[in-house]
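Removed: one protein chain of the complex. Kept in place: all other protein chains.
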Amino acid sequence: MDSSQGILQVFTWNNHEVEVDEDGFIQQPDLWDEQLALALARTDGVIELTDAHWKIIHYIRSYFQEFEIAPMIRKLCKETGFSLREIYNLFPSGPAKGACKVAGLPKPTGCV
Amino acid sequence: MLTVMLISVALVIFFAGNAVRVVKTLRMPAHLRWELYPIPKGPEERQRYGGSYFEESGWWTKPVDTSHKSEVAFVLKEVLLLRGVWENFRALWSWAWLLHWGLYLYVLATLLALGEVLLPAGASFGTLHAAVMYGYRLACSLGLAGTLGLLVIRSWHPRVRAFTTRIGIFDLLLLGSIFATGMLLLTAGPAGLHSMISDLVRLPTFLGNHPAVWHIHVALLTFFLAYFPFTHMTHAYMKYFTWHRVRWDDSPIAHDPHAAKTLAVNLQRKTSWAAPHIAAGGTATWSEVVADADGNGAGKRA
Partner (left out) sequence: MRKLGDIASQSGQLSQVPVQSLMPLPAPYDRIADLPPRKVLNQKVLDRIDTSLDGFSALGLARPQTPEEEHEFVKRFLSGLEKLLSKENNWTFLEQLTLSLDHCARCQTCVEACPIYTASGHDEVYRPTFRSEVFRRLMNEYAKPGGKALAWLKGEHVELNAATLGRLLESAYRCTLCRRCAQACPMGVDNALLTREIRKLFSMEMGIAPKEIHDKGSMLQLRTGSSTGMNARAVRDNVAFLDEEIRDQTGLTIETPWDKEGADVLLIHNAGEILAWLENPMAFAIILEAAGISWTMSSDLAGYDSVNYGLWYDDAQFARVAVKQAEAARKLKVKKIVLGECGHGHKASMVTADRILTGDLNIPRESALVLLRDIVMSGRLKLDPSRNDFPVTLHDPCNMVRMMGIVEPQREILRAICPQFREMTPHGVNNYCCGGGSGFAIMSGYNFEDWRFSVAGRMKLKQILDAFADCPSPEVKKYVCAPCSNCKGQFRDLFQYYGVWEKSGILYGGLAELIVNAMTDLSQPFIKWEFH
């Protein structure tokens, strides 16, 4: 009974299963692919992923692969050319809880 | 004779019990700092708003203030006026204040009565005797009023009611009956309360005739003495530790060359905390646990 982990739930999509935390962040970033991204986006009410979505997702992902952490929001805006408002329009839950989740990152940690 | 023996035993328990408590606390390991402001130390203008030496740049190079003047002033306000209760729980304050002053005066009158017995009779003897008389009378009146008030508050006031247990009521009843029998003795003539101490000290007359209430009063006192060290009432002196040694202990290692030695002892203590990230198993020392910073469990390697 190791309860320090919190309780994980299983997220099912196209007959696949992945573990997610209570906010819907997947637990193993390696299991991510573009189809999972779409399935995760739909949990936030984003029905289709446009090029704009993908630009953000791919930037977040490649930053994560290099630095093992999500890019800071201001950097994300600067590098992708989207304003924070535009990111909120694309991902209604915002860059951290929306875009990073769809990009298959773990939930941000620490005093942020 | 039995009474004398019981009183002696009670006195031994009283002094030994309190001494054990103090010595046990004194011998506890040097603990980590956990101070809380305002602390009555340092320059007065800083004390006014609760500031500390941390407000100065290069504080570790500045001299330490070693004066205890403000600490003493703080303690006096707390002891004599129950400042904390006054500021935070006014409805309780008057009764708590009465009870505490009842106790202080009872102890004071008893000390004076001892003086009356032990000192040779002199010119001021009459004054001393009167002081004892008034002291006891005031002590018992204040104490009894305080206990009765507290019993009412404890039983009915919504703020404390749910936290009043059998033992809390028992303690108040015990104190209340000491004050009540004391009052009765005061009105019982020459064999009254003021002569109790002399009777106790001059054993020959001690075995003389006494009313039942005298015996009850002495029995209650005897029990109280033996019971006191095992109750939270020891706060009377343990505040030295809670205040001076915890809340106000802001002394940094930078100012204390001896601290490193006690610290070394602590870090060599063996620990047995069992959570996976420690897993000390009773074999790993604290310094090993601290060095095992990846949190894989020091005990697993030891």
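Should a chain be cited, it is by its letter among A and B, assigned in written order, with residues numbered from 1 in that chain.
Convention: a residue touches a chain if its C-beta (ideal position, glycine included) is under 8 Å from a C-beta of that chain, and two chains touch if they have at least 3 such contacts.
As the structure is a prediction and not an experimental result, all values here were calculated from the model.
Enquirer: Could I get the residues of chain A that touch the absent chain, sorted low to high?
Expert: These residues touch the chain not displayed: 1-7, 9, 21-23, 67-69, 72-75, 84, 106-112.
Enquirer: Please identify, in ascending order, the residues of chain B that touch the omitted chain?
Expert: Residues of chain B in contact with the hidden chain: 25, 28-39, 46, 49-60, 78, 82-85, 87-89, 92, 96, 159-160, 162-168, 232, 234-235, 238-239, 241-243, 245-247, 250, 252-254, 259-260, 263-264, 266-267, 269-278, 286, 289-290, 292-295.
Here is the rule we go by: only the chains that are shown with their structure count from here on.
Enquirer: Can you give the whole-Å distance between the Cα centres of chain A and chain B?
Expert: Chain A and chain B have C-alpha centres separated by 59 Å.
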